[in-house]
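Every protein chain but one is kept in place in this view of the complex.
Per-chain residue numbering starts at 1, and chain names A and B are given in the order in which the chains are listed.
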Amino acid sequence: MIRFERVSKWYGSDPALVEIDETIAQGEVVVICGPSGSGKSTLLRTVNRLEPIQAGRIEIDGRDIHAPGTNVNELRSRIGFVFQQFNLFPHLTALQNCTLAPVQLGRLSRSQAIEQARALLERVGLAHKADAYPAELSGGQQQRVAIARALAQQPPLMLFDEPTSALDPEMVGEVLAVIRGLAKDGMTLICVTHEMGFAREVADRVLFMDAGRILERAPPAEFFQRPQHPRAQQFLVDIRLPLP
Amino acid sequence: MRDLIDTYWVYFLVGQYPKGPLGGLALTLLLSALALLLALPLGLALGLARLSPWRALRWPVSALVFTVRATPLLMVVFWAYFGLPALTGYKSSQFGTMLVALVVFDGAYLAEIVRAGVQGLGRGQMEAARALGLSHLQALRHVILPQALRHMLPSLVNQFVSTIKETSLGYIIGLSEVSFIATQINTQVFTKPAQVYLWLGVSYFLLCFGLSRLAYWMQGRGERRPATASPA
Partner (left out) sequence: MTTGRRIVFDPSLVLSGPYRDLLVAGLLLSLELAAITLVFALPLAIGVALLRVAPLRPLRWLGAAYVETIRNVPLLAHMLFWYFGAPELLPEPLKRRLYEGNIEAISAVIALTLYTAAYMAEDIRSGLRAIAPVQLEAGRSLGLGYLATVRLVLLPQALRITVPPLISQTLNLWKNTSIATVIGVGELMYQAAQVESASFRSFEPFAFATLSYLSVSLLITGLAAWYQQRYPVRQF
C-alpha cells in the first residue's frame, strides 16, 4: 500500500533520512522504533507530506504522492494522523473536533457528521464527554479524542507519532487499547513508539531506525529475541528496564 | 477652574455640533473607533501575509510593515495630507485625511499583533488542521483565527488606547479633535492656559486609563481560564 523508494531528506548538510527503501502492505501493523534523532518521526511525517523530501519517491496505492497536480489536502484527508502532543482544537468540544473536517471538506452533512462523531467517541470510550472541551479532559482522554478525530475521515491508513510519549504512565494503557482495537479491525497502521510491550503484542513487523536509516526489519518475536544489527542490540539493551 | 469647565464643557465635549461639524472628545472617540475598525481587516490581511509560506507575498509586506513602523505617525499624516489630493484629484477633508493616516499606521501595528497572536499558538494547531486535509485557508478560518483573535483581545484594547492618543495629531492639520478644541478654548480665555491644558490631560487620562484597566481585566480573565489542550 505504501512504498518508499530511495527516500532521502536532509536539513542543510545534516541528513535526516538516508535512502529509505521499504514497502508496507495493506492491513499491516508496523511499529517504527529507534533512539531519538533516528528519523522515525520524520519518516512518518513524509507519508502525509507534513515533511518534504529531497530525493526519492513515495507511493500510496501505486500513486506518487509528490506528482505535480496532486491535491495535498485530498491526500491528507485520506490518512489519519495522531500527534504526540494531541493538538486538539481547544476552542471546540470533543464532538466538534471530530465533525470539523468531514463537514468542511464536504464529505458528510452536519447531522451525518455528528452521528458518526458520537459513534467514534463511543468506540474510544468517551461518548459521555462529547460536549467537553479539551481543557476539561485528561491527557489520555484528549489523545483518544484525537484518534476519534482522525478516524472521522474514514481513512484506510492511520499514522501514530509517539501517541503515548506525552502521557502520564497511568493513561498509556487506555490509549494503547484503542490502537490495539484498530489493529484487530484490520486497519493499516504505522506507529512510532517506545512502547515495546505494545509492539511485541500488536505489530506484524518492527522497523528499527538509527541515524536516518532502517537498519533492521523483522517480526516482533524475532526482533526482540534475536536482533541482528549491533545498534539494534544496543538499543534493546538500553531501553530494557533493569530486572528487579 | 470650575467656571472654565461650566462655560466650555459642551464645546469641549462635542465641538460646534449641532451648529457645526462634530468636534472635541466625541470626535476623538469617533475617529479612534472608526480608524481601529477599518484598520483591523487591514492588519489581519497584512499579519497573515507576513506568515504566508510564499516569499513573494511575505517579503514586500514585511518591508511595508517595517517601513510604516519606522516612520513617525506625523510623517504618515503629512503624506496623507499632501498625497491624497494629488492621488485622488480632489481635496480630502481633515477627518478623511486623518482617518486614512490612522488606518494605514494602525494597520501596520495590528499586523504585528496578529502575527504574534498566530505564532503564539504554536505549529501544532496548523499541522493538526492540515493533517486532517483542511486547506491553508480553511485551517486559518476554523482553527487558527478563532483562537488567535480571542488571545489578541487585550492587545487590541491597548491598541485602541494608542489610537485615541494618536488622534491628537489631527491638531496639526486643523482637525477639531479635543486637543485642537482645547487650544481654541485657550485662545478665547487666554489667561488660564495651565488650567485648560490640565483639563485636557485629565480628560485623556480618564479615557485612556479606564480603557487600559479594561484590557488588564480582560487579560486576567484570559489567564484564569483553564489551560489549552497540548501539554507543555
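Assume contacts are C-beta pairs under 8 Å (C-beta built on N, C-alpha and C of every residue); 3 or more make two chains touch, one makes a residue touch a chain.
Being a predicted model, the structure only gives us computed values, none of them experimental.
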{"item": "Omitted chain's touching partners, listed by label", "value": "B"}
{"item": "Residue among B:65, B:101, B:132 or B:200 that touches the chain left out of view", "value": "B:200"}
{"item": "Touch list for chain B against the chain that is not drawn", "value": "67, 70-75, 78-79, 82-83, 85-86, 89-91, 161, 164-166, 168-169, 171-172, 179, 182-183, 186, 193-198, 200-201, 204-205, 207-209, 212"}
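By definition in this document, only the chains that are shown with their structure count from here on.
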{"item": "Footprint of chain B on chain A - complex, ascending", "value": "48, 50, 73-79, 81, 83, 85-91, 100-101, 104-105, 133-137, 139, 142, 149-150, 153, 166"}
{"item": "Of all residues in chain B, those that touch chain A in their complex", "value": "124-125, 127-135, 138, 142-143, 146-147, 150, 225-231"}
